[in-house]
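Here the complex is missing a single protein chain, while all its other protein chains stay put.
Presenting subunit A:
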Amino acid sequence: MDHDFAITLDVGSSAANHTGSWRTFRPEYVRRLPPCNAACPAGEDIQGWLSFAEAGDYEAAWRALTQNNPLPAVMGRVCYHPCETACNRGAIDAAVGVNAVEHFLGDMALAKGWKFTPPGHKTCTKVLVVGAGPAGLSAAYHLALLGHAVTIKEAGPAPGGMMRFGIPKYRLPRDVLDAEVARICDLGVRIEYNQKVSDLQATMAEGGFDAAFLAVGAHIAKRAYIPAGEATKILDAVQVLASMEGEEKPLLGRRVVVYGGGNTALDVARTAKRLGAEEAIIVYRRTREKMPAHDFELEEALEEGVMLKWLSTIKHVAAGSITVEKMTLDETGFPQPTGEFETLEADSVVLALGQDVDLSLLDGVPGLEIENGVVKVGPDMMTGASGVFAGGDMAPSERTVTVAVGHGKKAARAIDAFLRGGIYTPGPKHELASFERLNSWYYGEAPQTVRPTLEIARRSSTFEEVVRGLDESTALYEARRCLSCGNCFECDNCYGVCPDNAVIKLGPGQGFKFNYDFCKGCGLCASECPCGAIAMAPEEI
């Protein structure tokens, strides 16, 4: 090329200068595990389905949700949402109302009649599920999606287990439960009612089942010995709540005392109020802080006029009254008697002291081990007996619907692997997206939306649902409060803040990639990424 006088070099763009060679650290796009997902006992990809809901694509959100949990409308009502406890947004203003959005999606799916997509192929294997509670239904759903033929044998007359016979209607309307169960049955799952399995091996041999998942729950009320006079009325919580499903409602009287401090005690007391009791008093031997019941349920119960007697044990029950002894907590937090007594009027006493598992169906199953009244299972939910898996309340764990749903899913995957002659190994987990990983500056202030609740007056006399769903605008707002912890949400920050134009935008849904020819490794993209989806890794030199 001819140059002008005194010019020896071509004019060129600096783009020929590959400044990427300066780099000692390289940015990389990563996925980190959002704390909600890490905390979810059902293993939901909460951040994932919220990202669809944020865009207003509710069906995609529901489909992503139900990949892990077939009961969103139930879950949106009865889950104790450990996801919200773990939510990073709690450190900014208040946790994202995950449960409320799930409630909304579940209801919308029922209203619109969305169905599960049946599996493309069927296997020739048959799996027996014992018990149509949350664990059994979840396992059946996942097994059916994997192509297996599933039969559920249920001892009771209707599906749901404790969701029907333990959780009151004002928390979970039965039409919601029935609709979500029906959708699972549409996948070809057969439920046989009033079929109590008493000899597992015989049932399996008879039906030609290749594997079994046991989830019979814990329906036997624990008793405590309480001296009682004649003509006293002592009931247990399981019996009271289950009989609410029948024609004859339990007769509890005007003054009802409930003994215990769990959620079941609250359910019974709130049910008693709705049945017309003037007084429903919960007697608990420890303090409010020590109470295992969840705070919001206690709040709702207090609003409805349920009374609580802390630090008290029942010493004697007579006709029309009980004697309680005051307790005091010792330095280890354990209640100790004080010798002070008090008399309360009571027409009936309901014991809500926990439940045991009916293990009679397991008699004679070789290899199966029982410990502390529950069945021992391995990390894959398999019992000591080959091909026999167990979950839900009959396996050792926290006894909630969500945990049971998680057990069902985990067991289904393990059963599928077992039937294929392998062992189920879950994939490696991403590193946790803790709050320190985020750049919270980029999140605008947006307070949580609260679901509307039923007026107190109607809560004392009817079994109408107390907590109602969000409407679309509030659900969308709530979904958009998600911080998307650990997962890129295409905010363009990395693309904007790079002083070297070394980030390439790939287009909607495609994310970004780095142009390592020019990236100098300054780390601005990583520190200005709101959600912690970029990591800096040392460059090998």
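Here are a few things to note about the model shown:
One rule holds in what follows: a residue touches a chain if its C-beta (ideal position, glycine included) is under 8 Å from a C-beta of that chain, and two chains touch if they have at least 3 such contacts; residues count from 1.
The rule is short, and it goes like this: contacts and distances are computed from a predicted model.
According to UniProt, the chain absent from the figure is "Pyruvate ferredoxin oxidoreductase beta subunit", selected among "RNA polymerase sigma-70 factor, ECF subfamily", "Na(+)-translocating NADH-quinone reductase subunit D", "ABC transporter permease" or "Pyruvate ferredoxin oxidoreductase beta subunit".
Of the listed residues A:157, A:379 or A:523, the one in contact with the hidden chain in the full complex is A:523. For the chain left out of this panel, the touching residue among A:208, A:508 or A:538 is A:508.
On the side of subunit A, the interface with the absent chain consists of residues 7, 9-19, 22, 54-55, 441-447, 449-450, 452-455, 458, 468-471, 473-474, 476-477, 480-484, 489-493, 495-497, 499-502, 505, 507-508, 515, 517-518, 520-524, 526-528, 530, 536, using the contact rule stated above.
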